[in-house]
Each structure stands twice: as structure tokens, then as C-alpha cells.
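There's a structure below that I have some questions on.
Only a portion of the chains appears, each positioned as in the full assembly.
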Amino acid sequence: MAHDGCMSLNVEHAPIRTLPSAKPLRLLDNAGHALTGAATGGFTLPDRETLLDLYRKMVIARRFDVQVTALTKQGRLATYPSAYGQEGCEIGAISAIGSDDWFFPTYRDCVALITRGLEPGEILQSFRGDWHNGYDQHAYRTAAQATPLATQALHAVGLSHAARLRHDPIVAMTFLGDGATSEGDAHEAFNFAAVWQTPTVFVVQNNQYAISVPLSRQTHAATLADKAVGYGMPGYHVDGNDVAAMYAVTHAAVERARAGGGPTLIEGVTYRIESHTNSDDPTRYRQAREVEHWKRRDPIERLEKYLVSEGALSETVRSEITDAAEALAAKTREVMSVEAEPDPLELFDHVYSRPRTALLEQRSALEAELAAGAFAQHEAGDR
Amino acid sequence: MNADTTTAPPAAAEAPAPTQLTMAGALNAALRDAMAADDRVIVYGEDVGPLGGVFRVTDGLQAQFGDDRIWDSPLAESGIVGTAIGMAMYGMRPVVEMQFDAFSYPAFEQMVSHVAKMRNRTRGRVTLPMVVRIPCAGAIGGVEHHSDSSEAYWTSTPGLTVVMPSNPADAYSMLREAIDSDDPVVFMEPKSRYWSKAPLALPVTTAPMDRAEVVREGTDVTLIAYGPTVRTALEAADAAVDEGLSIEVVDLRSLSPFDDETVGASVRKTSRAAVIHEAAQFGGYGAEVAARVTERNFHHLAAPVLRIAGFDIPFPSPKLEEYHLPTADRVLAALDTWEWDA
């Protein structure tokens, strides 16, 4: 029970002091051509099977995203933050961890959750307004989606440090927005991870905006990856709309972390094509021109061009992918077509492990109200 | 423009005709007028610039006053409040916005250890004329972390002034007064009331910010409410008429300081009181109200001061919030628990 021989927190790795490349690393250019040389930062294009898999996941994830946006417009969800346009970043990164690794997502990252195997109904419970979270954290090794910005990054650091203390070779990956990097918690997470050399991979999705605020109002750094230098950890500045590059860089970071090499900060440069959430009005703060520019840099089209040029995208494959995407969309529509009616008495069930007398009193009071028909109108589904 | 205006009575030009204004509109007008009146007034926060704030309270202000008077800061609440302290030290009158109650929590240390304490620490040499606007409370179908009621954190902190308007006229008048105040003010805006309307001719001056107001007279019970629950109290008072119960409603307006005088006078008249708020009951602001009113009026009270509040749980998801929030029915049911013959 006393101090045994497990690895010491005294870390021997020298601080990394390399500046990330000023231009985002890229393995495929926007026309879908494979790149070589300096642009790649020494990373190599994943094999064809992997690329096909990434392509498939992106297509399916986008179909899901588009479907949920449509359902939201129909009023089926309280809110939905779309990741349309960010699939390269989301799916490149999430595909680099395994099912034993942990993922700490934000509200933005439903497409990563779908890719990770969560069910639409589980993911959307919170956005439909049933309960704050709808999936099993432990089963999926995926934390509840975080809303308070950057807070989840610390949870990822803590969890991965605990795993390291337990000698479990797992990695925690967390996503952050460009805006979230301004929060104190982002800094504390980077610093704790670097000092403790935890197996944590930080993926900053720089989608250029924090709601309405452009990156230039968020940082004066040349790249968000530059922040890594201040923590002595490796930082990578990556084209987030190049799923191949995102995958290659995050995969290397995950493997380094797993091998005891400590944390990595990866910035994926991307763009949020949709509004911040359905209740946002992006015309107030950005030009249609800019959106068009980014639409022409679509991550799915880019990989598709490459795969087509390589002859890797047969009609059979295409239609299998389309079918899978449509099946998911149908499932999503279906699960959202029935309004869930969460039980109001459950409000009291999870606050504490051991029931508190005062809460049980309040529960009884609500029970009596319900029995007396206080909310009868609502319970009849009349809303 | 109407060519007939010369035929209008001259008074009309001096006292503009009231127009329907939302609370959000009234707050917007208050900011606009304060900025026009005093160039030390500056506004910043998250999304307050081109977007005009997620609730549009700062709509159009950047276009009018420019980027040096109102701008979007980096996304960091401690940074927003901390820099506002420095600006206030230099004589500016910053008005900063926290996007939602729960997102003011990263600023907690700056609020409690500096905003609240600066004047006292420096023996009155450094005052902080700043306003921290906090859209607060629920009933907007907000997802997690968007419906907290944070007032008790601020009212428990000596050195802070905490106010919450319940209607457009007060929203305008109190925000102007808060900006003019030499002391820091936590200005809480009930989100569910942002789109409530009232006919208003601006500028309007209502009662001083530190005074409670009797917004409906009654003889049997005093309902003490603030912000979003003033409407609930008024609804309950309306409904109670049928039951032959005459309810007086006090809108606190100021949570810290507490207007012992106005509330005490009402309670001594009715001899029964209840306080209504959205926040969880345990440790909520209602505890101070109940404790204080009882302390000072015990021998006038025929029954314990009741608290009608949210349950002692984290704020629920959109589909469940209606069960959590106090309603007029729940208020009336609570009053029924009193021993009325006692």
C-alpha cells in the first residue's frame, strides 16, 4: 500500500521548444492532390483503407448533422450546434483514439460522437431538452458534452493522469474551440498536462469564430498551436479540412502519449459553415463571401477528389456509404419523432447518491401536485 | 414625417408619447443614453459588438459609438471583470456583460476578492464605478448551464450592490442609476422577461434603485418577489381574489441592500409573508428575506414566512423546468399550508 515502484511524477522529458509551422500542415491540397515535402511536416498519408474509412465516417456524420439541423428547424430540438464543415477536424481526430481511450467533447462535437458509435437518441437527448445528458459515459468512455468552455480540458488531464498512475495505457482526447482557448481553464489544463506529462491530446478546433467573435479578437498569436511552446509541449498547426492530415497528426500524438511521451496541442484550422446554433444570426457578423470561400474548401470533397483520382471510390462503396448515411438519418428522424416525456419525479433521483430527507419531502410535494393534476395539461402532451 | 405635426399640442414635443418597449429594448436604450451622456461609459464582453449580444441588449450600439466605446473582448470572464476593474480605477465606467449566470462563475474570484473589496481595502480611495450585467434565471427553455440563478452568491458578498428589475421602466431607470453609481453594481436581468413589453416614454426615472416597491396593494398577505417572480406573484394575487384573499405584492428591485422599511411596513400590515424565487430554496436569497423579516417583525407575524422557490436540485433540462419553477398555483397552495385561524 505504501510508496511502490510506479512511475514517478518527476518527468525527465526535455521541454519542446519548436515553433509550429506557420502554414497549416497538409497532406492533401484542396484539389485532392497528395502533397510531399515541407508542407506535410514529415507526416505521411494514411493508407487507403484508413482514408476510405475516414471518408465514410465524414459522409455519414455530415448526413447526421444535416438531418439534425433540419429537425431543429422543425422545432424537434431545443438547440443544435452544427459542425457542418468541421468534419475533417472532428473525424480525423476522433478516429485516432480507440474505444478504451477517453473522449471529452463539447456541445459542438455531435459528429464526433456519432463517429464514436453513440446512438442518435443518446446524443440528442440533451439538445431535445429531456435531460442534461443522454448517454453512458463509462460504456462509451466519453464524458458528457461540456458547455462551460474549456472546463472539460481539465477533466481530460485529470482522468488521463489517473490512468497513468494506474499504469493503464489509455489516452484522453479533448476538443476545444478557438474561443475556449482564451479561458483560464485552457491554460491550466495545458500547464497541468505538461508538468505532469499526462497522456492527453488537446485538439483545438479553430473554426474562426466564437459565436460572433472572429479569431483576431481572440488571440494575437500567429497560430493557436504556438501556445504549446509556453508549456514546453509539442504543438501542431494543421489544416483541419484535411482529414488525412488531422488523422496523421493526432494519431502520432495519441501514440506518443500512450508511450509516455506526454501531451500534445493540435490546432485544426477549419470553419463553421452553419450558424453557431439555430438561434444565431451569422449575417450580423460575417460575409456570405467568406462562407462561400470556405465551402469551396470542403473536407469531404477534398478527400473524395483524392479517392476518385486514385480510383478508390467504386459505385458499390459509394452506395454502401449513402445507404448507411440514409439509414442513420432515418433512425435519427425516427427517434426524434416521438417526444420523450421525462418523469418529473426523476428530478430528485440523481442529485446525491444517498437520498436527502429534504429532497424526499420536495419530491413528495411534487408527487402530490402531479396527483392533483397540477400539470395535467402538459401531461396530456398538450404543448 | 407627418406634415401635420405643427397642429399637435406643444406638450407632445417635450414629453414624447409612450411606445411599447421590451425590457431588452429598455436596457438597450439605457446603455445608449448613458454612453451618449458620458464618454467614460464603455461596454464590452462576449458578442456585444456586431452581434448586439445574444439577447440583443447591445444591438446597434457599436454602429453608433464605434469600436473604442463598445467591443468584443476575448472569451474569458475573469479577464472581462478583471480588466474592468483596472478601467474603473482609471476613471472609466465600464459596463460588462456575462453571457449567462453560470458563465460569470469564472469571474468569481475577481468579483469577490476585488470588485467587492476594493473600496474597503483602500479606505475609500479607490472606488470602482462599474456594472456587471448578468442575464439571469430560467424559464426560457435553456439547455444546461443557461438557467442558473446566481443572485445568492453575490448577495452573500459584502461590498456588492445587487439589483434586479422586473419590468421595462425599472430596467431603464435602474440601469442608468447603476451606471451612474460610484460603486460596483451587479445588474441582474431576468432572461424570461426580456421580451415583456410596457408602454414607455424615455427617459424614465422610477424609484431609486435601492428601494423596494409595493406593486399591488393588499391586506392579507405580503408576497415578496423580484425579477421573474414578480409576475408570478401578481398572477397569484389575481387568482387569490376569487378566494377572497387580498394579496400585497412587493417587488424588491434591490437585493442588496434590502429595503427593510418598505417590506417591514407591508408585513406589519398583513402579518403574513412569503418570498418567491426561482433559485433553489436551500441557501437561496429567500432565506435572508425570511430570516430578516422574521427577526424584525416577529411579534407582528401570524405565521412563518414561507419560501416558495425552486427545488434543491441543479436547474433542470428544458422539458422539466416547468415542474421546478414556482407558479402562481404553487404560491397559493403554499399559502394554504398556513394555519389561517391561528
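Every chain is named by a letter (A and B) in the order it is written, and numbering of its residues begins at 1.
Note that in this section a residue touches a chain if its C-beta (ideal position, glycine included) is under 8 Å from a C-beta of that chain, and two chains touch if they have at least 3 such contacts.
Source: prediction; values computed, not measured.
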Full-complex stoichiometry, written in the displayed chain labels:
A x2, B x2
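Throughout what follows, only the chains that are shown with their structure count from here on.
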Rounded to a whole Å, what is the gap between the Cα centroids of subunit A and subunit B?
36
Which subunit B residues qualify as touching subunit A in the complex?
46-47, 49-52, 54, 71-76, 78-79, 102-103, 105-106, 141-146, 282, 311-314, 316-320, 322-324, 329-330, 333
Residue ranges of subunit A in contact with subunit B within the complex
78-79, 107, 126-133, 147-149, 179-180, 182-185, 210-213, 217-219, 279, 281, 284-285, 340-342, 344, 347-348, 351, 356, 358-359, 362, 366, 369, 374-375, 378
